[in-house]
Structures are given as C-alpha cells and as structure tokens.
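Note that one protein chain of the assembly has been removed; the remaining protein chains are unaltered in position.
Note that the chains take the letters A, B, C and D in the order they are written out, and that residue 1 is the start of every chain.
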Amino acid sequence: MTQFDGKGSQVTVGVPAGRLKPKRVRRNLDLTLWEKLYVFEIIRGMYVTTKHFALNMLGFVLPPRGKKRSVFTVYYPDEKVVLPPAYRGRPVLVMRPDGTERCVACGLCETACPGHAISIVGAERENGERYPLSYVLDMTRCVYCGFCEEVCPKEAIVMSSEYQGLAETDRSRMRYSKEQLLRSEESVKGRIEYIRRIYSKCNY
Amino acid sequence: MSEIAKDLHTEHMVINMGPSHPVTHGTVKFLVTLDGETIEDLKVEIGYLHRGFEKMCESGTWYQVFPYTDRLNYVSPLINNVGYALAVEKLIGIDVPERCKYVRVIACELSRIADHMTNVAAGGLELGAFTAFLYFVEARELVWDLIEMLCGARVTTNYVRIGGLKNDLPDGFKQKTLEVFKRCRVLWSDVNKLLTKNRVFIDRVRDVGTMPAEEAIAYGFTGPCLRACGVPYDVRKANPYLVYDRMDFEVPIGETGDNFDKYLVRMEEINQSMRIVEQALEQLPGGPINVDMPYYRWQSKDDIYNRIDSLIFHFKTVIEGIKPPPGEVYLAVESGNGELGFYLVSDGSGKPYKCRVRPPCFPLTAAMPRMMKGRLIADIVPTFDMINMIGGECDR
Amino acid sequence: MVADLIESVAKIVFIFSINLGFFAPILGWVERKQSAVMQDRIGANRANIGKFTIIGLFHPIADAVKVLTKEDFVPAGANKFFHTLAPFICLVPAIATFSVIPFGGQYELFGHHVNLVIADLDVGILFVFALTSLATFGVVLAGWSSRSNWSLLGGLRASAQMLSYEVAMGLAIIGIIMVFGTLKLSEIGAMQENFLHWGIFIQPLGFILFFTCAVAENKRVPFDVPEAESELVAGYFTEYSGLKFVMFWMSEFLEIVTISGILTTLFLGAWHIPFVTDAMLLSFFQFAGPNGATILAMLVNIATFFAKVIFFIWLQMTIRWTLPRFRYDQVMRLCWKMILPLSLINISITGLVLLLWIK
Amino acid sequence: MDASVTLQRLTERFGDSILETHSYRGDDTAVVKKEDIVALCTFLRDDGKLLYNFMMDLTAVDYLGREPRFEVVYHLYSLRYNRRVRIKAGVPESDCSIDSIVPVWIAADWFEREVFDLYGIAFNGHPDLRRLLLYEGFEGHPLRKDYPVKKRQPLIGPIN
Partner (left out) sequence: MGSIKGRLGALRRSGQELLDSGEAERLLGGSVLFTKVESVVNWARKYSFFLYPFVTACCGMEFMSVAGPKYDLDRFGAALPRFSPRQADLLMVVGTISHKQAPVLVKVYNQMTEPKWVFAFGVCAVSGGFYDNYATVQGIDTLIPVDVYVPGCPPRPEMVIDGLMKLQEKVAQERWSDWPRGAAPVTDEAKLTEC
C-alpha cells in the first residue's frame, strides 16, 4: 500500500516488527561437552589452516590449469591484474589525429569537479576555434569520481585505465599540465566505446 | 575488606586509549579509569574524522553530493549512494524504472556483504585471529572485483545517479557472481569453523557488552546490534523500498544482545544477502535503467552530441544543478550498521539547503560507556569491534 | 682429559651454532612464511642480492641488519640500567636451558665414552624449571622500567601468568617423573627406546597439560595476553626499540625451540626412531666398521631428535596463527581451575596404576 | 488513512502549542512551540495509540533571514505501529536555547551535543553539554550559513 500520491518513489508500509517471523540464530549453540574441552575445537581449527597450507604448497608444485600457482597473491610488479572496462583510472585528454586536443575549453568539467582539481584557461585560434591555452589537472585533488568524463560534451577527457607512475616524492610534480595529460585516440579507444555504450539512448 | 581498602590508598589508573590505538581504528579516544583491570569509568571522544560532510554538501550541487556519500560508511558505499538517491527522488517525486530498482538492490546487497565481512574480519583480527581476518579479506577482495566490474571503483563507487544509474550491469556479470559466491561460501565456512564453535573465541565474546532490548531501543540502536537484542526491526521489512518486498529473505535475531549474538547475526546476514542477490539476478527484467526526464537526470550522450537544445539544457543543469521543488523529506534505508536516514531540505535552488545523514553507528558508540561499566579493559576490544563504528559515518 | 675437553667444546659449539645461528633467524622467517602460505598469500620474497631471492631467506638478514642500525631508545626518566638489563635476563635462560637437553644417546667412539648432552645433570628437569622462572624477572623488569602505562600493565599480567603456569607445569611433569623414576633427562631419553614406552602413550593427559603450560609460559598466542597487540599496544616491550626489542623476540623463538626440545625428550622418545633399538641401528651400520657405525648411528639419532623438534615448532606456529587470544582472567581461570586439578588427578591415577601394576 | 492518526491525536491533546501540521511527500510533520517540547515528546512516547519508542534523529536547520532562525527537527519512529513522525520546533537567534529531551530518550544525548557543537543551540538540562565533533579551541559554529567554508582554525601550524 503506497503511502502517498502515486508518482512519488515507492516506499510502502511493510510488515511491522511485531508481526515479522524472524530467524533465531542463537538456539542450538550452547556448548556441548565436546566444545567445553578446548582441545578438539583447536584441532578442528588447525585442520582448516593446515588444509589451506597444504593446498597452497601443493599449488606451487602442480598449479591448477590456467594459473601459475594456486595461491591467491598477484605478484604485482611482474604480473598485472586484468581490469574491467568500467575501471576509472587516471583522467586523460584525448588527442585528435592531427595532434591538437579535442577539448574546446568549455569549462563544464571544471564546474562539475567536486574537488576543483581542474583549472582551464581558454583561448581562440585564428580560425575561431576554441582550445585550452593551459589545462592543469591537480592530481593531489582528483578523487577519480568520473564526473568530468560524464559531463564532457566533446569526449575530450576520459578516465583511462592507467594507474601507474603516479606516486611522487615531491608534491609540486603532481600538478599535471596539458602535455602530461594528452593521450592518443587509439590508446583510449576502448574507453570511448565504453562511454558511448553506457550513456547511449537505450538506457533512458 | 572495605576498612582494609581504606588505608591501601590505591588510586585509579587513568589510561588514554588515544585515537591512534590498534583497537580504535584511528578515530576514537577512550579515556579509561582503571581499578586494576576493571573499568571504573569510560569516556568516549569522537570527532577525529569530522570532515565537514554537511558543509561540503551545501557548497556543491545535488549531483556533487554523490562522491561525498561514498565516504560516509566507506565499508558499504553503495548503500549510502542508493539512500541519498532515493531520498532526492522522494523529494522530487519521480520513480525509477524496474530494472534500475533490481540493479540497485544487487549493488546494495553486494556492499552489505562486504560490510559484514569486513566487520567480522576486524573483530577476529582484534582478538588475535589473524588468519580468519585474512580469509574474509580475501572473500571481500572477490566481492570487490564484482563491484569494480559494476561501478568502476572498489571503494569509492560513485555509481548511483538521481533518477537512475551511471551504467547497466556489465555482460557476464551473473556468471561471475555465481562463481564468486561459490568461493565466498567456502571461505565463509572456513571462518565459521575457525571462530563460531571455538571455545577461546566464545569465551571472549559471550556475555560481553550485553544490552537488554528496551534499553537498546532507548539508546537508539538499529541494525544488527538491535537484532542481536531480539528486536526483529529491519527497514527492508518494515518500510520495503526498491523491490525488497519481492525478495524472500529472513531477518536473523539473537537473544541477549551480547557480542556473540552480534557476530552470529552478521554471519547469518551474509548468507541472506547472497540469497537476495541470486534471486534479484534471476528476476532481473529488461528495459532502460534511467528515468527519461532531462530536468532531473543528465541526458544521454547521443542527444547531447547531436541536438543543440539538449546541449544547452545539459550546460544549464550541470552548471546550476537540478532544481527539486522546495520542501523537506526524510527517507531511511537499511545500511550495514542499521537505519541510515537522509533528511533533505530544498529551497528550490541548485544547491541542497540541508543534507543531514542519520548515522546508524553514532548511537551505538554513545552507548559504549553503558556497555563497558564494570567490565575488564580487554572487553573494550570485542565490544568496540562488534558495534562496527566507522569514522566517516560517525563523525561525518 | 683432552678428549673430554674436545668433546664438550664440540658439543657446545654444535648446540649453540644450531640454536643461535640456525634456529633463531630461521624461525623469524618460518613464522612469516608459514603464516603467509596458511593465509593464502606469499610472505617475504622480494629481498634479492643480484637476482637470487631464494624464497625470501634474505629478509631475516635484512631485519637483523636494520634493527642493528636502529636508534637505541630509552624513555625519559626510565632507569637506563634496568631498562637495558631486562632483555638480557629474558634471553639468557632461553639459551641456557638447551644445555640440559640430550640430543643423542651414549656411544663408544675411538675408545672414548661420548654422552651427547652438554651438561648431564641428574636434576635435569629441576634445572629447566629453575631457568624458566628466571625469565619472569626479565619480563617484569621490562614492564616496570619502561615507565609507561601499557608496559606496566603488560608486566603485571606477565608476572601473574608466568608464575601460575610454572606451578601448573611442575605438577603436569610429576606424572612422567613418577613413571621414569628419575630427573635425569638423558636417562629418561634412554628409557624410551621401546616405542610403546614413549612418554606420550604413558602420560597422554600429562602431555596435553604440559604442552598447554609450556605455550603459556612462552606467552604464545592463545596466552599472549602480556603483549596483546590490540589491547596493550605492544605489552611489556612497548618502549623498546632496535636491538633490545629484537632480543625479546629472539628469546621467544629460542624458547619455542627449547620447549620443543623438552617435549621431544620427555614425551616423544628423544632420539629414538620408532621400533628401532640402538643395537639394531649399530648392526645396520656394521659395514662401516665399529667407529664408522657409531658415528653414523650418532648422526641418525641427532637427525631424528631435530626432526621431532621441528615438528613441535611447526605445531606451535600453527596454533599461533589459528587461535584468538584469551582474556587475562580466563588465562588465570584456565590455569587454577582446569589445569591444576587435572594434573592432580593425573598424578593420583599414575600413582594408583604404578602401585597396582609394579607391585 | 491511518498515517495521520498521530497528527489528529496531537492536535486534540496539544491544540494550542501546535502551529502547523502537513504531510509533504507522506512524512507527517508538526511544527510546535519550543516551550513544551518535553511534554509533547513524553506524550508521543507513552500514549497507548502512538508508542513512539525510537528517537531516530535530532538535527537543526539554519534558515538565515527567517524570523525563528533555527529549527530543531526530531524524527521519531514507532516500532509497534511502524509509523514515523517529524516534530519541528522553531528557535529564534536571540534566545538560542531549547529544553533537552534526554530524560525522554537517552539516545538524544550525543545528538544534542552535536547540534550544540555545529549550530550553537543550547539545550537546557542536558547532562554534559560540550563540543562533540570539534575541539575545544574552536570558536564559532561551522554549520551556520554565515560561517565561511574555508575558515580554518588549526591546532598546530603548518611548516611552510
């Protein structure tokens, strides 16, 4: 039964707590003599941990098919994790084939960014085209929320799947200028397809 | 004995379990007055992670609040997103399509599984069971892979939008979920074997931090801690939002409200959440996931790229923000720690006038002195872990 | 005379090189690696010289060298002498106790009688208890002299726990002494030649009780209440840094080895291989001539002794990573209300059986 | 509609002290005078037909430029009847205080301290009214509309 006029979001009045049929979790857990003695439960616990130990050690000798070893760890610097297409990594500016950036310095990403990480100075070329004279993205303020990619009307800035080489030993080197942000179209092609698919008309 | 104690003139030892202490996860200070090992008096001081959530919400548009809601209860970020989006939709009076409701329920339940796993793991870690902690961190890693496939980020998801979602379920999601749940159930049973019947663990958590039901209600307990006291109050059953009324799941309750009950309720809720996700994946309907109303939901990129009126309208809504009708609304959702309420006041402008979050773990932390009076100092550890106080949510 | 000198120097060098040189650093690595693989992860394997990482064996060396160059910190106002003395009092008993444990039998080598134990005291077990009670002083001194609330609490808890568990350990061992009739560890070891005479079959309850008390005496996990990370930050060694902090760790690892040694000697038939008596062993190695045979037999016996020690070390490590921690009063209750009565019952049953059986 | 049973019983019992009631978007709301807030809350908790035993949330809103500048908002929930109500009490800036409802629900203790800390509304009769989230040396109440976002008062100064 909805509580108010039809159009509002459907928060119905459900079963009050009194008449709800709950599931009791505590009933059969009083300690039998078996559990009062510490020893047997400790042995059961050690069985679990030793099973993990044995399986993992075995995993080194004859690894399961398709994996190098059965242990869950990824040896990061040597092996990399396959990231899903949705992953939001570092924001990058997309470069047109002729080397100029797609961005027309409209400033939408600058307003939509919650952390005010982007600061743009727009300018016009002689043929009247707008382009960003300077485009500074402060990586110390960016929180990878993806709003800039979502609002950009020109697909000029996208969240690439790069996440390496960002750690620095001094903070001033983390304010990326236009040159550090530019990426060729091919390298972010996957991401652009992905954007077109998720924001396409069929989802509305 | 008392006359001997008189001239023993022993005075109490005051210990400062400061914010940077292993048990307080870095955001709470306990001022403990000790008589030997028993706690005479406990003063709790919070606010070490107060980051000005409400002030930042009031200075951004309605859309820019989403990244801030991720960081409230950062163990289950999607539930905060969905809660805020539902509150704004209730304020505006729009309703999202069916498929979007199902995907939101799936996202919420995945986040709840991650929340309960992290809490039980941290509880085990603080008591010394480091292996159980790492088994559940491994299980949570698998659940996070699902959330990363869905939303693009592991912790700060920023996935839900007002009137819809950012993107639809990726393909192959259902098959991967069933795989992940199979492994999660194996790890769940491992931790269950390690902890539930283990006399050492039971001794540490049984009859510690007990709370009778009426007092729990008076203190404002909600969520697993209230259900552990035997009160079957769950917002998903009391005021079912989205499609929870079509889901068949049970609400586990305990008996005495001590830490062992809280642990058991959370372990049971992990199973129930897995059941809900599987049912939701079965009944998932087709159709769009966003409401087609340009005033409240950014339009699709096809329109923006090709039509000039959509482009102009897109500029207007992004710069000024959407404008819900003036008014106020309160909506509660069931988060990992209890009832997470959003109280929104809108004055018709693009910025929220007031965006209040009712933090479920706030009253639980307030009741810590009541639970700890007269207990031993070592009892603070399991009690504080089992109420799952999250800095971002408690201090906002 | 010279032969005796050589023999004892050889034994001392052998035991201390095994103990301090091999076991102490390796156990740090074993604990990290075993706990890692048990928890589905890898553990330290990145430290490399050139391109060899040899599964992380350089990490204990890296730890040691780093700790040597760490700042040696003494808290303000703390008594520097006691603060520095405490770790030594903790470490010395852990090393010295191994001198009483026989790691092999008695052999005739080149006409000289060789008894593979450093100090064959006829009050072996008593000596062991004397030294373990010394370690309590080190812990309490560390707790008191660091002038901080946490270490004081840690020190108090440690003193209460270690004292009460020494009593329980003493009573748990009396069953073995009654059965074997002697305190001399080498004699106890010799008597367990026959597989069915192993201590664990004669005194199963005694074995469980002694094992629990030994783990509690060494403050390992279910009983690591004095240095409970989550409650008392780092317990009695909160204020220690650098080498002194690692000496507390070293004493803990060495005590693991010592406990494994005592357990093997008393309960698991010291250096005997099951169903193989010394005579059979010597006859088996007859081809290598009398002296060669004794040397080979000696090596085999030493190897079996250390195999059993490694088994017990592995057992204690597994317990370390499986169980959560007791609360302080539960540790006390377990000792006085469960282990003590059980060991008294154990003594009375053993006495009854001895009376009826032997008579 | 049974939802407005609460408002009916409230207007019958406290007719004069209730200034206005509405049910915007289905949330029953009653704006009351701040003087008899405690009596009203006790009635809401103890009345047989209402039984609001949960005090879910207590917060304040700063309507700068309107006469009773602040408004303390209580959200209550009845477990037995599964109903919610919102009580709002206007608090003028001149006499910036209101009676504390800790005697009615003990949960209100920290909520009131937080409102005092961030808005500066004093609660008379509160057991120990101190700052909750901010530190003692902080002057001013940050969530007021006239407090600038970036006005920092750090305890320890920066290096550079």
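Throughout what follows, a contact is a pair of C-beta atoms (placed from the backbone, for glycine too) under 8 Å apart; a residue touches a chain by one contact, two chains touch by 3 or more.
Keep in mind that this is a model prediction, so the values were computed, not measured.
Trainee: Thinking of the complex as a whole, which visible chains are touched by the chain that is not shown?
Mentor: A, B, C, D
Trainee: So which of A:21, A:125 or A:171 would be touching the chain we can't see?
Mentor: Per the contact definition at the top, the residue touching the missing chain is A:171.
Trainee: Which residue from A:24, A:102 or A:141 sits in contact with the chain not drawn here?
Mentor: If we include the chain that is not displayed, A:141 is the one touching it.
Trainee: Pick out the residues on subunit D that sit against the missing chain.
Mentor: 134-135, 142, 147-160
Trainee: By the contact definition given up top, give the residues of subunit A that touch the hidden chain.
Mentor: Residues of subunit A in touch with the missing chain: 71-77, 80-81, 114-117, 138-144, 163-171, 174.
Trainee: Give me the subunit B residues in contact with the hidden chain, please.
Mentor: 18-22, 25-27, 47-52, 55-56, 67-68, 70-71, 74-75, 118, 121, 134, 137-138, 140-141, 144, 154-156, 391-392
The definition used in the following text is that only the chains that are shown with their structure count from here on.
Trainee: Is the number of contacting C-beta pairs greater for A-D or for A-C?
Mentor: A-C
Trainee: Centre to centre, by mean C-alpha position, how many angstrom separate subunit A and subunit D?
Mentor: Between these chains, centre-to-centre, one finds 38 Å.
Trainee: For subunit A and subunit C, what's the span in angstrom between their mean Cα positions?
Mentor: 49
Trainee: Taking the mean of the C-alpha atoms as each chain's centre, how many Å separate subunit A from subunit B?
Mentor: Roughly 19 Å, centre to centre.
Trainee: Can you list the subunit D residues in contact with two or more other chains?
Mentor: 25, 79, 82
Trainee: Would you mind listing the residues of subunit B that make contact with two or more other chains?
Mentor: Expected reply: 90, 93, 131, 138, 194, 198, 200, 231, 233, 238-239.
Trainee: Give the list of subunit C residues in touch with subunit A in this complex.
Mentor: 34, 37-42, 208, 318-319, 321-323
Trainee: Going by the contact rule set out above, which residues of subunit A touch subunit C in the complex?
Mentor: Contacts found on subunit A: 39, 42, 45-46, 48-50, 52-53, 56-57, 71-73, 75.
Trainee: With touch defined as at the start, can you tell me which subunit D residues reach subunit A in the complex?
Mentor: Interface residues on subunit D, with respect to subunit A: 3, 23, 25-26, 79-82.
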